[in-house]
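Have a look at the structure below, then the notes.
Shown here is a partial selection of chains from the complex, left in place.
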Amino acid sequence: MSDVPLHRALGLTDDELESICATLGREPNRNELAMYSVMWSEHCSYKSSKIHLRRLPTEGPAVLVGPGQDAGAVDVGDGQAVVFKMESHSHPSAIEPYQGAATGVGGIVRDIVAMGARPIALLDPLMFGPLTEERNRWLLEGVVAGIGGYGNCIGVPTVGGEVKFAGPHSKNPAINVMCVGLAPADRLVTSAREVHEGSLLVLFGAATGRDGIGGVSVLASATIEEGSEESRPSVQIGDPFAEKLLIEASLEMVEQDLLEGLQDLGGAGLTCATSESASRARMGAEIDLDVVPLREPALQAFEVLTSESQERMLAIVHPSRLDAVRAVCARWGLAAPVIGKLVAGGGLTVKMGGTVVADVPARSLADEGPVYERALAPPPGSDDVVTDDPTFETVTTPLDESFLALLSSPNVASKRWVFEQYDSLVQGGTVAGPGADAAIVRIEGTLKALALASDGKGRYGHLDPYLGAAHAVAEAARNVAVMGATPLAVTNCMNFGNPERPEVMWQFSESVRGMTDACNAFGTPVTGGNVSFYNESGDSAIWPTPVIGMLGLIRDHRLLVRTGFPGPGMLLYLLGETFPELGGSEFAEVVLGRIAGRPPAIDLEREAALHRLLIDAAESDVLASAHDCSDGGLAVALAESAMAGHTGFAVTLPGDLPAYVTLFSESASRAVVSLEPDMAEIIEDLAAAHRVPLVRLGETGGPRMVFGHLLEMTIEEARAAYEDAIPKLLAG
Amino acid sequence: MSGREPRIGVVTFPGSLDDRDALRAVTFMGGEGVPLWHSEHDLHGVDAVILPGGFSYGDYLRTGAIARFAAIMDEVRTFADAGGPVVGICNGFQILCEAGLLPGALIRNASLRFICRVIDVRIETSLSPLTHTLIAGDVLSVPVKHGEGQFVASETELDRIEGEGLVVFRYCGPSGELDEVFNVNGSAGQIAGVRSEAGNVVGMMPHPEHAVDPDVGPVGGQPLFESLLSFALARV
Amino acid sequence: MKFRFQVVVSLKEGLLDPQGKAVEGSLPAMGWKNVSQVRVGKHVDLVVEAETEKDAIGQVDEIAHRLLSNPVIENYRIASVAPLEGLTFEAAP
């Protein structure tokens, strides 16, 4: 180590050091070097992803706050704003699943609170390796317990998410968490607020310890090698009780309009919060580390500056409001020392023991980090994988066997074991929680409700990153639309491998292109998100997986359409068309044992038309149930509606494709709906009006699921496969 | 008895989570919800007190272990001793047990996992503020959401609890059948809620406050709040 | 003077200990069929400032009784009193 220059040991390149020297007009000291190393890390600076993310659509009539702040904000009418964002905490979770996931929840919740919004919902898209491996079972159990342990304890309901399983995640689970908050639009704490010179920086919440020193650069930006000791101490312990106090205190300050600014302390801790606050205010700041409450004695300056101790916030307070702020903190039993103030000029001056230990331009830390245009190249051999399409294999597996194999495939099977460990009811707004295509959370005092869904399509992305991203957006929007809600805006988390590898950067660029096209087609701008690189160990990189968090709005939650068949005697329709598309399908993986082929094509205009039809039909109260077709295709979609509604069905398969293709093809832009017979004409007219092909499949009723003479199964047999799959696997 | 609405106090401890939900439920059912603060020595003249669900002080050491020392608990105890109706829901139940106002204790679910699910409970006695308008045997659908709801007590204590008819709710099947498969957390005697000897203090793990508004769940909590409101009103 | 104590809180005999049961249950699968009577409790380390050791012990006892344990279901034991010196646990040779 000794012969490695300090800046490199801290993860800074020689060029980066040069530009730091250029900015300072001198060599940085150790503290300054530490500050730059955390702020210019991939995690904080987005240096590899920036130029690509600029291509995403971010504008829209409803967008109040776009990317670049703690979280995006969308106008949902009646003077209310929805604040939402997704984050990843994959690297910590890979070595300490409970605390890694727990602190991930804490971090994203503080992002929402920092905007002045009350967190009202959490979603947790998760990706693990196969449950046949003991370590993956340990990871899933720990992560789920951690998300529940933290989310349940702060009183924010976890209303949705997803769990996917794939080989490459064995060494690198992907742990994403999305938080949604609500605030009066005029109370949002944005960088637009007027900030005064001389305003005070109040650090409130937990004391500062040696948590995650360099955690950002080590944990979030360095690839984890088997049992890598040095990354271990950087795991932190979450204190959800402290977080709950922090939430209530922050929101009380916002309500009383005591704040000029509010910042969470996350990655890069105090360095990030102070430099960003100053930079946004176009000012500088003076801070005194001697005032920072410490959890353990004798922290060095660079430790206090980069510590990632959890459950802390930084408020910008006009001196005239200080007493009021302190009163609120006292009421919630929180320390609230004034650690510094905003000053003219752009310098961030840090004192400790009376002497200046760091003095750098705030902007250079927060906004002038390096930007890289890294090399792009498609992975070698990717074409072969795609051309090797399983769609027209000769399939010998009996249909009922395939059907059961799909229902009990962990990707498709019920996630009840997971979501029953989450409080999905607290706050009393959950109209539809886990188990629905999208969670429906009503806005108190109105008939309106938010529709929330999260989706990632790793396997498609592996075969074609452009399609993977487009499908993820499409499925998330479809999940919102089948409930009768209108997709409004998107947050996302980009889960990728090492950006220094051209293949990964190509996958990233393709994913951004897919997300861009889809978001444009659906009119859902991207208001924020997070990029998680370096999800690889040795030669095993995860599949390129943008996870989409979709926000939708439903005008009157009484009109929402549920997944389950409400009872017998309903007509069944398939909206959309089925094509021979088994490439990258669940069927191909589970039944044929192949992960290959071209993922289903997607016509974004058709997809958008389906969404409009579904929303239109819901608003005119035509539908008795609706469920989209995704993993496992038409057969699984029908079965899920049957199980949810405890009502069977009899259908005849449309078209002349081979039965297994019609049943299990994953063609996009499809949904299964049921309705009262006297609604038949209306839906057919509506479909025609929206130019969405539809076909009558049959009727609901009885205890069995009957596909013509091809396949027949009782709901209970299907349910056993669907419900028991994950608990059985976890039992080892 | 005046014509006014019964005033139901809901205590907020640091870490209480379902306090707003309890207040909302009280209002929804026609009562007046009165927020009470843990550090005050004042019940603001309410007719009944609810200790709500949540994770008071994080519940790290033992659920309810720290909350029971809060200033307001002195007032709650005095109020209870005078026969005032006191209801503990989930964390509130745990606090009342820790405070010795209710028998038994609540430990981690047998599964060791938090569980959030709508379940059925059977009414075992009408002798409680929550059930005095109901009949033993009635079955109600309400959600549970807890990680430490397994009711336990020593053999002799359990005998006494059963013997003196202190069991108010048991986990059961849709038609009231008692079977271990319905025992969501492994509680002794499938006990979901108990009352004090005097009968005016009652605690339950399930969440009636999340079962009054049909838009967001089952409505098994309605009769329980009706009962509480009429019980409280009788004291007005 | 400062004294360090260790308090061990455990479920009373006769009460089923779900955590202990879980640990015991998972051991055979991992290859240990020779482990039994697993009980999981809490271990609290704390430092008390007091005039005399006796005084300190009395206070810890009260803290253990009133806060650290629930007498309805738990027992507690107080270990290792020493002026700022924990009894260091060692596997006897």
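Note that the chains are named A, B and C in the order they appear, and that numbering of residues resets to 1 at the start of each chain.
Keep in mind that, in the parts below, a residue touches a chain if its C-beta (ideal position, glycine included) is under 8 Å from a C-beta of that chain, and two chains touch if they have at least 3 such contacts.
Only a predicted model underlies this, so the values are computations on that prediction, with no experimental measurement involved.
*Asks:* What is the chain count formula for the full complex in this file, using the labels shown?
*Replies:* Assembly composition recorded in this structure file: A x1, B x1, C x2.
Here is the rule we use: only the chains that are shown with their structure count from here on.
*Asks:* Round to the nearest whole Å and give the separation of the Cα centres of chain B and chain C.
*Replies:* Computed value for the inter-centroid distance: 31 Å.
*Asks:* Between chain A and chain C, what is the gap in Å from one C-alpha centre to the other?
*Replies:* 41
*Asks:* Could you put a whole-Å number on the gap between the CA centroids of chain A and chain B?
*Replies:* 36
*Asks:* Tell me, which parts of chain B touch chain A in their complex?
*Replies:* Chain B residues touching chain A: 14-15, 17-18, 20-21, 24, 53-55, 57-60, 113-117, 143, 145, 147, 207, 209-210, 213, 215-217.
*Asks:* Per the contact definition, I'd like the list of chain C residues that touch chain B in the complex.
*Replies:* Contact set of chain C toward chain B: 11-12, 14-16, 18-19, 22, 42, 67-68, 70, 72-73.
*Asks:* Under the touch definition given earlier, write down the residues of chain B that touch chain C in their complex.
*Replies:* Touch list, chain B to chain C: 61-62, 65-66, 69, 97-98, 104-105, 107-110, 112, 150, 152-155, 157, 186.
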